[in-house]
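Handing you a structure now.
A single protein chain has been omitted; all remaining protein chains appear in their positions.
Entry: subunit A
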Amino acid sequence: MNRDKERRNRPALALHVPEPDARPGDEIDFSHIPIPAAGAAPRPDVSARPDAIRDLAYGLVRVLDEEGRAVGPWDPRLDADTLRRMLRDMMMVRVYDDRMYRAQRQGKTSFYMKSTGEEAIAVAGTHALDREDMTFPTYRQQGILVARDYPLIDMMCQVYSNRGDPLKGRQLPIMYSTKEYGFFSISGNLGTQYPQAVGWAMGSAIKGDSRIAVGYIGDGATAEGDFHNAVTFAGVYRAPVILNIVNNQWAISTFSGIAGAELTTFAARAVGYGIPGLRVDGNDALAVYAATRWAADRARSNLGPTLIEFFTYRVEGHSTSDDPSAYRPQGAGKAWPLGDPIERLKQHLIGLGEWDEERHAAQHEELNAEVRAAQKEAEKLGTLQSDPWSDIGSMFEDVYEDVPWHLAEQRDQALAEKEAKR
C-alpha cells in the first residue's frame, strides 16, 4: 500500500516506438544521413584484428565518387571487361525484373519481387566470388543467377510455374533453386538461410574443402533469432562464410529503425560477436566487389567470417502485393542520395573512356530483345494463368525419397479426383 503511494510520485515511463523521418505527404529528406566521402575509409589487411577495425562497421566503404571516379584504398582496380560485364549483368537484372513484373500484372503469374536499385549487391558480389562458392540468397538476389549465366528461360519458367519449371510448379515465383549454379533454394520463411550458410561453410571446413559460403539477409529479417544463431556459430567456429545484410531500409511497410537501425548500424552487430563488420555503399558496384573480395580472402585464409552491411534503398514496392505510397513519400527511391548503381557504374566506365551513351543504349536494346525472346520461348511452355505445371502425380514425389503407402494412396485419390472433375 505504502509502496504504491510512493510509486505514484515517480515519473511515468513511456514507450518509445521508432518512426521514419517522412510519411506520405511529407517532403522526402535524406540530408541527415551521413555519407562519408568516397575513398575515405581505410582498407586494413585481411588479418587485422576485428577490434582494431571497428570503425569500418560504423562508417561507409565507398569507391566511386560523385563524378564516377574510383578513389581510395578500396578501389579493386578491375579491368574494363569485368566492369562492362558487371554493368551488363546489372542492366539485365533490371530489364528482366521489369519484364516479369509486367507479366505478373498481366496475370501470367501470381507474384513477383523486384530488386531495383539493389542490382550491384548481387551482381558485383557474385563477380568477386569463385564460381564454386555457394550462395544462400533471399528473394532479392536474382542477380547471382544472372552473373553466373543461369538460363533466363529457366528463371522465367520458374516464375510461370509452367511445364519447363525446374521446380515442378511447387515454389512461389522468384524462389529459384539451382545447385549447379551454387544458388541455394529460397525459403519464404525469413532468415532460415543464414545459419544454413554458416553450416555449409562449416561443412567445407570440416572436409578441408576450399569453397566458401555467402549468406544474404534483409535488414528487417536481422531481427529473427536465426540471424543471431548464425553469427554466433560463424564466430565460434570461424566459419569460412560471408554474411551479407542487405539494408534497403524497408521491410514491407516497416522502416529499418524497427529492426534496430536507430540505435546502431547493422554492420556493428558484428562487434559484439567479435568478427569484422564492414558497412558498404551498396549502390557502388566497385565497393561491393572490393568488400566481398576482402571478406572472401579472409575466409579463404582461414581467418573466419565477415559481416557486411550493404547500405542501399528499396526503390520499388516490397512485392507486387505492396503499395509503398501508403507508407512513405512518393519518389523516395529517386531521392536516395547514393544514386542508382547502374548509372554510377556507367558513369565510371564512360569516365575511363571504356563506354559511351550509344553503346549503353544499344546494350539496353539488346538485353531487352534477349529477355523478350526468352519470354516468348518460356511462354511456349505455359504460364500460371494459361497452362501451368499440371502433373498431379508429381505433387507426391520428393516429399520423401520413396513414396510411402499413404502418399501413394493419396496420389491415386488425387488422380481419380481429376477424372471425376471432367
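One rule holds in what follows: contacts are C-beta pairs under 8 Å (C-beta built on N, C-alpha and C of every residue); 3 or more make two chains touch, one makes a residue touch a chain; residues count from 1.
Throughout what follows, contacts and distances are computed from a predicted model.
Q: The complex has one chain missing from view, so what does its UniProt entry call it, picking from "Ribose transport system substrate-binding protein", "Cytochrome c oxidase cbb3-type subunit 1", "3-methyl-2-oxobutanoate dehydrogenase (2-methylpropanoyl-transferring)" or "Nitrogenase molybdenum-iron protein beta chain"?
A: The record names the chain that does not appear here as "3-methyl-2-oxobutanoate dehydrogenase (2-methylpropanoyl-transferring)".
Q: Please identify which residue in A:T82, A:T232 or A:T254 touches the non-displayed chain.
A: Considering all chains, including the one not shown, the answer is A:T254.
Q: One chain is left out of this view; which of A:R54, A:R69, A:R88 or A:R170 touches it in the full complex?
A: Of all options in A:R54, A:R69, A:R88 or A:R170, contact with the hidden chain holds for A:R170.
Q: Have a look at A:T82, A:S187, A:T232 or A:N368 and name the one touching the chain we're not showing.
A: A:S187
Q: Identify the residues of subunit A touching the omitted chain, counting contacts across the whole complex.
A: 14-15, 17, 19, 23, 110-111, 161-162, 165, 168-173, 175, 187-191, 220-221, 223-226, 251-254, 258-260, 321-322, 326-327, 384, 388-390, 392, 395-396, 399, 406-407, 410, 413-414, 416-418, 420-421
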